[in-house]
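Handing you a structure now.
The complex is shown incomplete by one protein chain, all other protein chains being positioned as in the whole.
First chain written, first letter: the chains are A and B, and each begins at residue 1.
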Amino acid sequence: MANTQSIERLGSIDRLPSLKTALAAITGVMMLVDLYLIFMVAPTDSVLGHVQRVFYFHVPIAIMSFLAFFIVFIGSLMYLIKRTPKWDAIAHASAEVGVVFVTLALITGIIWARPIWNTWWTWEPRLTTTMILWLIYVAYLMVRSYAPSQSKGAIYAAVVGIIGFIDVPIVYYSVVWWRSIHPSPVVGPFAQADALDGTMAWILLYSFITFVFFFAYMVAERMELRKTEEALGRIRFILRRRGR
Amino acid sequence: MLDFILLSTHLPSSNLPYLFAAFAVSWVVLFGYLFYVNRRQHEMKKEIARLQSVLDQSDEEE
Partner (left out) sequence: MTGLLGPMMVIVWKDVLLELRSRDLVVSVVVFGLLVVVVFNFALNNTPGRSEELAPGILWSAFAFAAVLAMNRAFVRDQEQGGLEGLLISPVSRDAIFLGKALTSLIFMLLVEAALLPIYAVMLDFSALSWMLILTIFLGTLGFAVVGTLFSAIAVQTRSREIMLPVLFFPVLLPVIIAAVEASTRAIGGETFVGLGRWLPLIGVFDALFLVICPWVFGFVVEE
């Protein structure tokens, strides 16, 4: 009991835990429903069979990873302009969770590609742009941890977040144009994955919303971790000042 | 008859391993990350508690 009091003396661990618990609960329920929908309700694709169900995870995760990067962009912009730490915290947490999501998007994309297109990888616009997005996220996190100080790291990362976000659409279109000249022999049925029937479409939408909550929960966890990191930093600072 | 043959060559039945792999990887990665965050949180809180007692001790000494 005494310890919690002193942590609060040092800093602020406020409403975050209860928001976190709420998000966790909502996510948990939604995910269970989602899995039920994916495996019990969704129709089996006539051409691709059951493996098509990966789609209900892969697509929302991929879209979420791009959305996360948009949040990183906004957070970075706001941080550079206003310098309030909370914007940096949002950007940082979103970037870290974002990396997890892009990684997963790539992995599920590769697993998805093999049975559908008979190849593990193809340099088509969406996959390539996702790969580049991954690289930019990683560069964002690297710059942050290799910077000479926390505050500098935040600024450098913000710059990368902004430049990177502006660059991603350009990357996408350049690969689209490139591909129109060097067409891939792989033109799978889900290369244009928009030929959806009604049930599939709304299950996909529901799955997406589930992952939005999942993302929000993970960001909340990461932000609370950051608060703890800061509290630890503060107490170390005090102790160092006292020569211990 | 021809339709039937074409249809059965089209039924992709052996792709279930991929289906399983994709979902399994998703769970492992997502929960792996959450687990990692929670563990660091736990370790840091322990460290804070420890340093807090050092701080309290030095308070008493002063």
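Keep in mind that, in the parts below, a residue touches a chain if its C-beta (ideal position, glycine included) is under 8 Å from a C-beta of that chain, and two chains touch if they have at least 3 such contacts.
From a predicted model like this one, the values you see are computed outputs, not experimental measurements.
Q: In the intact complex, which of the depicted chains does the undisplayed chain touch?
A: Contacts of the unshown chain, counting the full complex: A.
Q: Given that one chain is not shown, which residue among A:Ala22, A:Leu35, A:Ile74 or A:Val171 touches it?
A: Of these options, the touching residue for the absent chain is A:Val171.
Q: Of A:Val160, A:Val219 or A:Leu232, which residue touches the hidden chain?
A: Hidden-chain contact among the options goes to A:Val160.
Q: If the hidden chain were put back, which of A:Leu19, A:Ala139 or A:Ile238 would touch it?
A: Checking each option in A:Leu19, A:Ala139 or A:Ile238, the one touching the absent chain turns out to be A:Ala139.
Q: Contact with the hidden chain only, please: which chain A residues?
A: Here the touching residues of chain A are 80, 132, 135-136, 138-139, 142-143, 146-148, 152, 155-156, 158-160, 162-164, 166-167, 170-171, 173-175, 177-178, 181.
Basically, only the chains that are shown with their structure count from here on.
Q: Counting in whole Å, what is the centre-to-centre distance of chain A and chain B, each centre being its mean C-alpha position?
A: 14
Q: Going by the contact rule at the top, pick out the chain B residues touching chain A in the complex.
A: 10-13, 15-16, 18-19, 21-23, 25-26, 29-30, 33-34, 37-38, 40-41, 44-45, 47-49, 51-52, 54-56, 58
Q: Inside the complex, what are the residues of chain A that reach chain B?
A: 3, 6-7, 47-51, 53-54, 57-58, 61, 97, 100, 103-104, 107-108, 111-112, 114-115, 214, 218, 221-222, 224-225, 228-229, 231-232, 235-236, 238-239, 242, 244
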